[in-house]
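Heads up, one of the protein chains got dropped from this complex, but the rest are sitting where they should.
Up next is subunit A:
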C-alpha cells in the first residue's frame, strides 16, 4: 500500500468564545490528536509566573514560603510568553533571571497602619513591565469592582508589614502547575443517538416519560405536540449508559442506539486568565507544531539544536 496518504485535514468550528472560555468542535481527526492538543494546552503552553521571591520584610502571619507559593499561583497576563526566553537558556543574563528577555520584576510593599485588617492582594503587585501584570477579573466577570480587589495574598493587622521583590519567569505547566494557562481543558466524543421510532411507539406516555427521565442530563424530551421522544441535546449525553440500561430494564433493548463518533470532538477550554482562551488554543497548536518539527528533524539533532535552540532544549527538558 505504498504511496497511500493517511493525511487528514482536521476542521475546527468555534462555537463559543469568551476571554477565558472557549468551546469548539474538532473534526476529521482522531483521539491522539485531540488528546495531544489537550495535553499541550494544560502542560506545555508557556506562561509567566512568579518564580523567585526575595522577601525583605515579612511580619505577617503567613511564613515566607507560604507567601511565595501564593504569589507563584497568581496568574499573570502572559501574551508575551511565547516570545520570551526561558531563563535557563537566556544568553543575556546566564539565567540568573535579571534581564528583560526572560524575566519581569515585581515589587510589593504593604503595611497596615489602621485598626482595620488590610488585605494585600494581587493588585498590590507592581510590575516592571506593563504587559505582564496580575490578571484582572473585574471587567470580564462583571462583578462590582469595589468588591473585587484581586486575589488575596495575605491579610495584615496593625503594624504588620510585607515588603518583597519577585521575579516572574517563563515556564510551562509540566514543570510546575503555576505555569499552566489552562484551568480545565477537556474534550468529549460527539455522540450519535438513534431512536428506534417503531419500538418507541410501542411505549405508553408514562414509559416514555420515565425513559426520558432516566438520563440524569437532559438528552431526550417528549415533543409536547407529537408526544414523541426526541433528542434535544445529544451533547448533554455523558456516556453514562443510563438510558440504555433503562431500555433494557423496560424489556426493549435496542430502543436507542448511541455511538461515539470516533473522529469528532467537542473541546471545552477554560483559561486561568493568563492567556485568552482563543490564544491558548492557537499557542497550543504552535507548540505542537514545534514539537513535531523537532521530531522530524531529530535525526540531525546537532543541526536541529542550532535551528531550534529553544525548542530543542524544550524537547530535552520535557
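Simple rule for what comes next: contacts are C-beta pairs under 8 Å (C-beta built on N, C-alpha and C of every residue); 3 or more make two chains touch, one makes a residue touch a chain; residues count from 1.
To be clear about the criterion, contacts and distances are computed from a predicted model.
Undergrad: Going by UniProt, what is the name of the one chain that was not included in the view, given "Multifunctional methyltransferase subunit TRM112-like protein", "DNA-directed RNA polymerase subunit beta", "Glutamyl-tRNA(Gln) amidotransferase subunit A, mitochondrial" or "Dynactin subunit 6"?
TA: Result for the unshown chain: "DNA-directed RNA polymerase subunit beta".
Undergrad: Using the touch definition up top, pick the residue from A:35, A:131 or A:209 that touches the left-out chain.
TA: Of the listed residues, the one touching the omitted chain is A:35.
Undergrad: With respect to the chain omitted from the figure, which of A:28, A:240 or A:257 is a touching residue?
TA: A:240
Undergrad: Quick one: say which of A:161, A:270 or A:286 touches the chain that got left out.
TA: Answer from the full complex: A:270 touches the omitted chain.
Undergrad: So which of A:46, A:75, A:134 or A:173 would be touching the chain we can't see?
TA: The one listed residue touching the chain not shown is A:173.
Undergrad: Using the document's contact rule, name the residues of subunit A that touch the chain not shown here.
TA: With respect to the unshown chain, the touching residues of subunit A are 31-32, 34-36, 38-39, 42-43, 55, 58, 61, 63-66, 69, 73, 173-174, 176-178, 180, 184-189, 216-218, 236, 238-242, 260, 268, 270.
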